[in-house]
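Excluded from the complex is one protein chain; the other protein chains are retained at their positions.
The first chain written gets the first letter, and so on, giving A and B; residue counts start at 1 in each chain.
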Amino acid sequence: MILMYLKAFLVGGAICAAGELLVLRTKLTPARILVGYIIAGVILSAFGLYAPVVDFAGAGATVPLTGFGHALAQGVKHAVEESGLIGAFTGGLSATSGGITAAILFGTLIAFLFKPHAK
Amino acid sequence: MAGMRIGMQTIALSTRPAICGNAAYAGKKEGEGPLGTEFDFVTQDELYHQDTFELAEKQLYLDAIRKAIRKGGAKPEEVQFLLGGDLLNQIITASFSARDLGIPFIGLYGACSTMAESLALGSMLLDGGHAEQVVCAASSHFCTAERQYRYPLEFGAQRPPTSQWTVTGAGATLLSTEPKAPVLANVTQVCMGRVVDLGITDANNMGAAMAPAAADTLLALFSDTRTMPEDYDLILTGDLGQIGHDLLMQLMREQRMPLPDEHYTDCGLLIYDRETQDVHAGGSGCGCSAVVLNAHILPRLQSGQLRRIIFMATGALMSLTSSQQGESIPGIAHAVVLESPAAGTLPLRPA
Partner (left out) sequence: MDKQRIHTNPQHYSWLTDQLSPPSPLGSGLFQAFWVGGLICMLGQAISDIGVHLLDLNARDASTFASISLIFLTALLTGIGVFDKIGKYAGAGSFVPITGFANAMVSPALEFRREGLVLGVGAKLFTIAGPVLVYGVGASVIYGLIYALFIH
């Protein structure tokens, strides 16, 4: 149990530190880095390389945006296995709908309840 | 006799238009900086009792203009032209203020060079006999500039060490041929800058994008007026920040016209305490040079502590569109030479 938390911390931290390296040493903006991370997640997952990381580190691999890409890829894979070609279109968003819906819902809600703060 | 052009870019103003009103309205962070006590007004609330940050910036602009006119012993209806601009799309701060004031309005966009641009054009209007009294103004607001050029305020991103902090503030200056209040300074020469671009594309390094334009205008001014950097008590650039400041020094050394360290500084370095205020390379924005000139520099010219200075505001003439399309950032710099009305004006070196 404790070991699982340690692994989540170390792997998740390492994935974030790699992103920070891109921030500090390239001109890439956060938006571009996020796009790169999600595509990287899809590709790694497609080659079967990301699932072992999830098994090893749990949330350390699913919480970073590469995990979002992994969820998209796995969703598509399972949907194709179930319903064929059409699954390529339905699987990705079905698997990630919880997160996307939450972000839309809470984003709208917060926009109504709060105001931006001066810095 | 009316003014005359000397050299290619410089105009000597023989009537020496007088600056007789000045006002600087600043935000909270600027108020906490080294110049905090010198501003006419520091708002503790970045919204300035308005509904939006855009309206807050407009109100600062309006209040600064009214204050400058009042300090110059005039009324708005006695002012023939308002020359000014700001950083927002279609310069809405300036034009919305002009709507409220009812003064004939000449809207200017020179990015952060607007304060010097408006002073230069205003002085020429007076020198040419086209007006007796004009007011010049420029402003910026951190919160309005940030959402237009960068990210939403609550977006959690890091700023690189080369980035600069947009000043919240508005500065206004009243120019007059027949001043009714004590003269703060006289405008003796103006030098309109060219657009210069040495290929910098990094929108987080504005100082580097603007420094070549600053060097270009300075070289033109020195050559046209046959002066040297040593002929001025102070050479003051608008918002080059630390990196632009260092680059300008280096460029001028390479052109064999080195700027003496003790006589050259930048408004972006004066307005904040860079050690404690977390502004990285310094201040920026139209408001930066506008409030530093009006609050900090003009009183020192009036007292004679400064005798002759070059006030040169620099601007980066890019837009979000040009940046996203990968274009480099063109820079511009306009300079005005200001002299103290106090006796004992600095003599020029014999030619």
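In this text, a contact is a pair of C-beta atoms (placed from the backbone, for glycine too) under 8 Å apart; a residue touches a chain by one contact, two chains touch by 3 or more.
Keep in mind the model is a prediction, meaning the values are calculated, not measured.
A.B. asks: Write the list of chain A residues that the hidden chain touches.
C.D. replies: 4-5, 8-25, 30-31, 33-35, 37-39, 41-43, 45-46, 57-60, 62-65, 67-69, 71-73, 75-77, 79-81, 84-85, 87-89, 91-93, 98-100, 102-104, 106-117, 119
A.B. asks: Take the complete complex as the reference. Which residues in chain B touch the chain that isn't displayed?
C.D. replies: 8, 51-52, 147, 151-162, 196, 198-200, 205, 208, 212, 215-216, 219-220, 243, 246-247, 250-251, 254-255
One rule holds in what follows: only the chains that are shown with their structure count from here on.
A.B. asks: Determine the centre-to-centre distance between chain A and chain B, using the mean Cα coordinates as centres, and give it in whole Å.
C.D. replies: That pair's centroid distance is 46 Å.
A.B. asks: What does chain B use to touch chain A in their complex?
C.D. replies: Against chain A, chain B makes touches at 27-29, 46-47, 53, 142-143, 146, 152-154, 157-158, 202.
A.B. asks: Which residues of chain A touch chain B in the complex?
C.D. replies: Those in contact with chain B are residues 23, 27, 30, 116-119.
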